[in-house]
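The complex appears here without one of its protein chains, the remainder shown in place.
So, chain A:
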Amino acid sequence: MVRTEKSNKKAKTQKVKLVQNVPVNEHLNRTYILICNDGQQFEADGHTIRHSKVLGLAAKNLEPPENTIQVEKVKGDTMKLVLEWCVNHKDDGPYVSKVGPGLRLPHWDFRWLKEMNNQDLFDLITATNDLQIKQLMDYSCKTVANMAKGKNPEQLRQIFGILTDEEEAELALNEPGPSNA
């Protein structure tokens, strides 16, 4: 290969790029303090929170020694669950989002979500959407979807406490109001 001036330049630029790579992911090694909307605080390192696009981006934009991230949309109890999952998936590789029968939950996730109470599960779905944790959102939605599967409309109304128009009217009639006093 003939080394022209152009190729020499190219080699030089490439070398500079390699050196620049190292600082870019340095934020993964630092520790952060997450402050939830109810004041609860949690400590987590960058590697743990990387699953969340929102938290990961927030961490990247912090100039050391700053290390607090305000998480306005999530309350403490839910954040605890999110972090529990993140710690368990700390070393996972990249995730490809899937829906439908092709999506299978790993064993730990399956049991963890199954044992969770319903309010927590739904709070988790909202939180994973706000924090943009695609993998956990897929898993938690799939868990709820599996529970709702095979239920007829009447059963769906019951499990979600949805009243039909008649039932609502009946409820309104029986509630004490100013006119009933």
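To be clear about the criterion, contacts are C-beta pairs under 8 Å (C-beta built on N, C-alpha and C of every residue); 3 or more make two chains touch, one makes a residue touch a chain; residues count from 1.
In this text, contacts and distances are computed from a predicted model.
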Chain excluded from display, named as in UniProt, from "FBA domain-containing protein", "Transcription factor IBH1-like", "WD repeat and HMG-box DNA-binding protein 1" or "Large ribosomal subunit protein bL19m": "FBA domain-containing protein"
In chain A, positions touching the absent partner: 97, 99-100, 103, 118-119, 122, 125-126, 129, 137-138, 141-142, 144-145, 147-164, 167, 170-171, 174-176, 180-181
